[in-house]
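For this depiction, one protein chain was excluded, whereas all remaining protein chains were kept in their positions.
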Amino acid sequence: MFKHVDYLQFQAKPEKPDALLAAKMQELVGGQFGEMTVMMQYLWQGWSCRVPGKYKDMIMDIATEEIGHVEMLTTMLARLLEGAPSVATEKAAAANPLLAAVLGGQSPQHAIVSGGSALPRDSQGVPWNAGYIAASGNLLTDFRSNVAAEAQSRLMTSRVYNMTDDRGVKDMLQFNLARDTYHQQQWLLGIENLIADGLVEDEIEGSNRGDEKEFARRTFYSFDPESTAGEGRWAQGQSLLGEQLEYVPDAQPLTDDKPLGPAPDPKLYVTYDGSMGKGKPGTGAGAHAQGLANVVNKVKGALD
Amino acid sequence: MFKHVDYLQFQAKPEKPDALLAAKMQELVGGQFGEMTVMMQYLWQGWSCRVPGKYKDMIMDIATEEIGHVEMLTTMLARLLEGAPSVATEKAAAANPLLAAVLGGQSPQHAIVSGGSALPRDSQGVPWNAGYIAASGNLLTDFRSNVAAEAQSRLMTSRVYNMTDDRGVKDMLQFNLARDTYHQQQWLLGIENLIADGLVEDEIEGSNRGDEKEFARRTFYSFDPESTAGEGRWAQGQSLLGEQLEYVPDAQPLTDDKPLGPAPDPKLYVTYDGSMGKGKPGTGAGAHAQGLANVVNKVKGALD
Amino acid sequence: MFKHVDYLQFQAKPEKPDALLAAKMQELVGGQFGEMTVMMQYLWQGWSCRVPGKYKDMIMDIATEEIGHVEMLTTMLARLLEGAPSVATEKAAAANPLLAAVLGGQSPQHAIVSGGSALPRDSQGVPWNAGYIAASGNLLTDFRSNVAAEAQSRLMTSRVYNMTDDRGVKDMLQFNLARDTYHQQQWLLGIENLIADGLVEDEIEGSNRGDEKEFARRTFYSFDPESTAGEGRWAQGQSLLGEQLEYVPDAQPLTDDKPLGPAPDPKLYVTYDGSMGKGKPGTGAGAHAQGLANVVNKVKGALD
Amino acid sequence: MFKHVDYLQFQAKPEKPDALLAAKMQELVGGQFGEMTVMMQYLWQGWSCRVPGKYKDMIMDIATEEIGHVEMLTTMLARLLEGAPSVATEKAAAANPLLAAVLGGQSPQHAIVSGGSALPRDSQGVPWNAGYIAASGNLLTDFRSNVAAEAQSRLMTSRVYNMTDDRGVKDMLQFNLARDTYHQQQWLLGIENLIADGLVEDEIEGSNRGDEKEFARRTFYSFDPESTAGEGRWAQGQSLLGEQLEYVPDAQPLTDDKPLGPAPDPKLYVTYDGSMGKGKPGTGAGAHAQGLANVVNKVKGALD
Amino acid sequence: MFKHVDYLQFQAKPEKPDALLAAKMQELVGGQFGEMTVMMQYLWQGWSCRVPGKYKDMIMDIATEEIGHVEMLTTMLARLLEGAPSVATEKAAAANPLLAAVLGGQSPQHAIVSGGSALPRDSQGVPWNAGYIAASGNLLTDFRSNVAAEAQSRLMTSRVYNMTDDRGVKDMLQFNLARDTYHQQQWLLGIENLIADGLVEDEIEGSNRGDEKEFARRTFYSFDPESTAGEGRWAQGQSLLGEQLEYVPDAQPLTDDKPLGPAPDPKLYVTYDGSMGKGKPGTGAGAHAQGLANVVNKVKGALD
Partner (left out) sequence: MFKHVDYLQFQAKPEKPDALLAAKMQELVGGQFGEMTVMMQYLWQGWSCRVPGKYKDMIMDIATEEIGHVEMLTTMLARLLEGAPSVATEKAAAANPLLAAVLGGQSPQHAIVSGGSALPRDSQGVPWNAGYIAASGNLLTDFRSNVAAEAQSRLMTSRVYNMTDDRGVKDMLQFNLARDTYHQQQWLLGIENLIADGLVEDEIEGSNRGDEKEFARRTFYSFDPESTAGEGRWAQGQSLLGEQLEYVPDAQPLTDDKPLGPAPDPKLYVTYDGSMGKGKPGTGAGAHAQGLANVVNKVKGALD
């Protein structure tokens, strides 16, 4: 369950309105790596977490903080949008035509749709969607996603930070940059802690490790005859699993299998020249006939 | 420019058709962390890379390999779909009703849309979209995203691996698991190499580092009175930047600023009780009046 | 079946072209609450309606009218786009640089994609999608959605109306505003009629009313210690069902149940510390073993 | 700012796992009218609200409650997914083939993507997106959207309620049904309160009321010669604005304007027969030449 | 303006309900090439058409017919969904467990969302979106898109036709197949007519024909050393423009230009090793400094 406190975590007071900056800052709200993404990603990971105690609590704490970050940003945007155009553009241009210059960059939806408030969309108006977030239940894997999300988010914030001289906006972004810095570390230190607690087997995701083709997990294949990729650390020395890395220039296919499907079912009207024999007409039953043949017998036994 | 070689990188030969498994394996093709995602993410990062030589070559090499991985998977799926239902379901069920059990789990689009081939969609039929990929131009940040993508991708592959006993499918997935293992390392070693080459300032994204609110980059704020998050590594000891980490239980707002926008423009018909004074009517010009006031004068000078 | 009449329902004659306004008016065409939305929402509700006679006829009538409203708007936009930029921007700016000011706000797709015509997209270029519409078969519920759609649509239209001085555009929007006014009433009167005809049990959606937790349907829970929400009508007096409304300040959990999933299946590689016992390995069968256990016996009987 | 309490608002304890029900209940989590929608819609409306005091507090209170409802549902789904299939389907079917019957209806992403947890998606696997929510700043309009959202949400919940016999699931849904009942009322009573407080001019959205075409706001147009829509309340008696409603059977166009764009710009290669004269070549400048002609002169004056 | 006639164009009477078939037939309603697509594509092309007379009338006629085809399909689906599951699955399975077999393949949204009616979605539940349709204003180009849409649509219909034995469903699909046949021809004959009327210059889209690189419009480049593509008609004989087709096996780059961006702006924090010189700091002005340099002077003159 959640509670709300009627103050912002950190102040969001621009010096003056700036509708063009508000349009750009939408990327920090509803973009692929905006605050909505980390808020929802951490909420979802927290709700999916199966390790009670410090891990689950840590994830829920940061998730709860991030709801407040979206709140800070939406407040900032509403203030930046104060007095944004609501009447005929021509009149505005006539009164001060140079200002018309930036009219184009504003989001028309800030007036038409939200009435001078932030939108749950990115800087190009694309609605936020849950295809941006990751929550697999595997903490090592998800913490990797979180480090990446904080890094991408901080980079975007830093780029936007350079796009304004407004001291109030910069003040809030200085807080946000710092939180992104801390949160990057939080997840990296979280990985350190997972290892120390013995909750992961390798430092990298390695389920079904024993079944891997061993030759393929320590080899760099190059697909360009002029590639210089062999000079990198990834192509020489020891792998993280302690194996010798190998570099294969001008890689060749490891098989003579060609990418071709089987003869198609005639009832699907797939173009076909008969060169692979007659297509097998699917029957629904046929789809699984081979794989489930023995099931029938077992069922008979079970029910008899 | 690219070339095509008419063999698969690794063989894709299932023992027998299995339309239900094909539906599940769509997640590995067109899911958020499927092969289409890494193919497109690496192509895009390679095309955006501004460090010629081993880094750009390495990214293009793996991108090129991943196109071939989508090829392997689409070939595998076409073969798994051999003989999948193309006629009336009832007839199929009548011939072998137990097999009807799995009819529901098949993708109807495998027959209706693609004629027995793979789809550029996930296991639930959602089309792949470019909102899944990241390419910021900043290699440290993007390599973090790549580690995460490979980890999530490997985890999904590993879960699917457990869902079949088909030796041909498992054989190919053993190759894919190994490549995911190698690729996870490749990006981690790439980060190691970026640091060694002096191409990043911190081990984490830290642009505009000097402008951050220092107190906020080393502090864990907890928002649940019963939280045990203070027990974690992220809340004690030194940060990655060598600062002392701090734990703040039951965090309070750092400001008395409340989340409230300014008095709204009357022409936007936002509900308002007048309690914050009269709303400022936006005029288009007004939106930027304060910020651009001095521009007018400078332009006058420039053009005179 | 439908017919077409080769005249607009109402005229769509702008005084002069205005490509910037055309970009904004896309919101009224293909936005979340644009005319495409009400056209499709009403068509779908009409086709889903199970009450023959005046209700179904009324819905189909308004749906048919709305197709014509999209037609009016697309005609208006084609005319507003007359002579919009099709040659090099620099030349245009050189010929009359002040006009370049609004170039930025135009939709590049109006030239590149549609050749000077309207697009089935919103003012930011996002394609219309069917996730905007509602059609549940329950007329009370859907009429509520329709009142809301007309209200949001009218508000957007009204905001756009203030953004132009073009008498021709305003003339058409005066008609559209009036239709939105009428249509809001139409759905509210429709609800009145449903009640009078005895087609709904309560004035609000109340299926399975008898199974509700009674205490929870008349209670306002507040989650902010400083909330003043208790002053509102929703927290005092009688509910619409004739019960006494209750206000609960600083609401507490109603359970000691914590948000934590069960011990995870080891084969899913979810991070887990063993604190909740051993995870149950899923087997497909296992998933439903408890719930369907008795089915097996009944089947045996049925088939024997 | 937000806080988290480590208990659910109401308990979420199913009697037994049921992966098929979990797939269906995704609609209540991430569907168009699921809990994510109301959570985000209310958060966004609260952050956009310009009426401090009881209205803003009320919206934030319910928004905060709804975050907790998503938490309850995700907890319920994780528990329903306990032991869902993670190994080869055939083995499962062999052990108990009848149970295979429901395998098809499960979400493959519940195992492959989320590791036995809920997904931020609907029952068909479509990711939640912000195109589902409305926040216009106009409380009357948004409260209408909220009544509709609660009604649609309750109807879906009620339908799902009938699809299970699990007493634990039903127990929680009885609470959810009641909250949806209360919340429907809350928004209707909120509208009542807005009127009482004089914050809206009409009972329906009526901005720019004076500019409407008066004849069109009290008229039902019918477009089907056999329509019986004239029998409804919406076609007779007084409108909500106190005007006489009019019914127009077999409506005719109100203009002789035909839906046809102007002669196209030749540089856009739109097919054209010359019948409307020569197309006007757009020049960027040309696009706004007529509307902005006087601006040039005013600017000259302003800068001279 | 449009009218509605209260009969279907062709009857939609299934012999019996079949919820599984209804789920599949959603592809014909709201899939990429379903009836919603052709309905919207033709409406949009009609509204964009600049050739009054037979062409515009023809497009509007077929668009109007297609609205009625969606109506036929939604009616059919509502009837196929009669009596689809609305109560607990287990009870259903207990009553007749074999029938549970197909439960998985049903759309849960047919009950939960639409109450036994069709959905504006495809067979996997993905909402229809306007990214499926094309309307460029160029009739030759759009008629090509229309031929393709009718061919894909007919193929899907034909595949679904084979999936049922229901005489009523087949009866309607026999009508739909015939209309798709006619409509394919309609667009091909439309192209024939465009040529006869002199409304297109080439038989293929050829705007700016004179500016093309001539060598590249008659050449097949092969990128696989083992490719046999040179055997096809596209690689030998005359092109449609009367030029000699050329086949280039094992194609090589036509330039020594490498895919590398310029030295990046330091303020964007793109990883860079300095090897291409110092990055140019962007300034907003700088972005267009070269291209617009002369504009300044011209403006000065114009305004003085």
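Of note:
The first chain written gets the first letter, and so on, giving A, B, C, D and E; residue counts start at 1 in each chain.
Everything that follows uses one rule, which is that contacts are C-beta pairs under 8 Å (C-beta built on N, C-alpha and C of every residue); 3 or more make two chains touch, one makes a residue touch a chain.
As the structure is a prediction and not an experimental result, all values here were calculated from the model.
When the omitted chain is restored, the residue from C:Gln11, C:Ser48, C:Ser153 or C:Ser222 that touches it is C:Ser48.
Listed residues B:Leu8, B:Leu21 or B:Ala251: the one in touch with the omitted chain is B:Leu8. Touch with the hidden chain on the side of chain B covers residues 1-9, 30, 36, 40, 43-44, 47-48, 57, 60-61, 63-65, 67-68, 70-71, 74-75, 78, 90, 93-94, 96-98, 113-118, 120-121, 127-131, 133, 135-138, 291-292, 294-295, 298-299, 302. Although one chain is hidden here, its contacts on chain D can still be listed: residues 155, 158-159, 162, 267-269. Touching the omitted chain from chain C are residues 1-6, 47-53, 55-56, 85-91, 93, 97, 100-109, 111-113, 115, 121, 124-127, 136-140, 194, 197, 199-200, 205, 207, 303.
One rule holds in what follows: only the chains that are shown with their structure count from here on.
Of the chain pairs listed in C-E, B-C or A-C, the one whose interface repeats that of D-E (more than half of its contact pairs identical by residue number) is A-C. With each centre defined as the average position of its C-alpha atoms, the distance from chain C to chain D rounds to 4 Å. For this pair, chain B with chain E, the centres built from the Cα atoms lie 26 Å apart.
Residue positions of chain B with contacts to 2 or more other chains are 5-6, 20, 32, 53, 55, 85-89, 91, 93, 98, 100-106, 111, 115, 124-126, 136, 138, 140, 155-156, 158-159, 162, 205, 207, 223-224, 226-227, 253, 258-262, 264, 267-270, 299, 303.
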